[in-house]
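Input: a single structure, listed below in structure tokens.
With one protein chain removed, the remaining protein chains of the complex are shown where they sit.
For chain A:
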Amino acid sequence: LGAQLYNGVSALLPAGRFLFCCHRQRIEIHKLRQGDNLILGFSIGGGIDQDPTQNPFSEDKTDKGIYVTRVTEGGPAEIAGLQIGDKIMQVNGWDMTMVTHDQARKRLTKRNEEVVRLLVTRQSLQKAVQQSMMS
């Protein structure tokens, strides 16, 4: 099970005045077959039909995006580099910022897909880039 990691730092304008939200990371997870199911090894929370104020990982408590709430040890997601608290922006090109919880689950657990490519945002990454910009 390979993992491909490449950092994408996008939308850095000169003079660094505007910082659009995302310092994104692309993570490619190969699903693991367990019996009849293909599992990814993490749990998601959030969605436009959920209560954003109860999300412990979001910085902005009105953010209704999909967040990674748990990563199982040794699972494909952990191996691929997914961390708890990541916000999933895209799955295989499908936008995940404005979906319901169930839609997100469905997009991640499509039976005919063995590999999912996620575009995630991580807060620690944001802060690190911000700090490097300040100095």
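Please note the rule applied: a contact is a pair of C-beta atoms (placed from the backbone, for glycine too) under 8 Å apart; a residue touches a chain by one contact, two chains touch by 3 or more; residues count from 1.
The working rule: contacts and distances are computed from a predicted model.
Trainee: Leaving aside the chains you can see, what is the UniProt protein name of the one that's missing? Options: "AP-1 complex subunit sigma-2 isoform X4", "L-lactate dehydrogenase", "F-box only protein 6" or "Vang-like protein".
Mentor: "Vang-like protein"
Trainee: Considering the whole complex, not just the chains shown, which residues of chain A touch the missing one?
Mentor: 39-40, 42-46, 49-51, 53-55, 69-70, 72, 101, 105, 108-109
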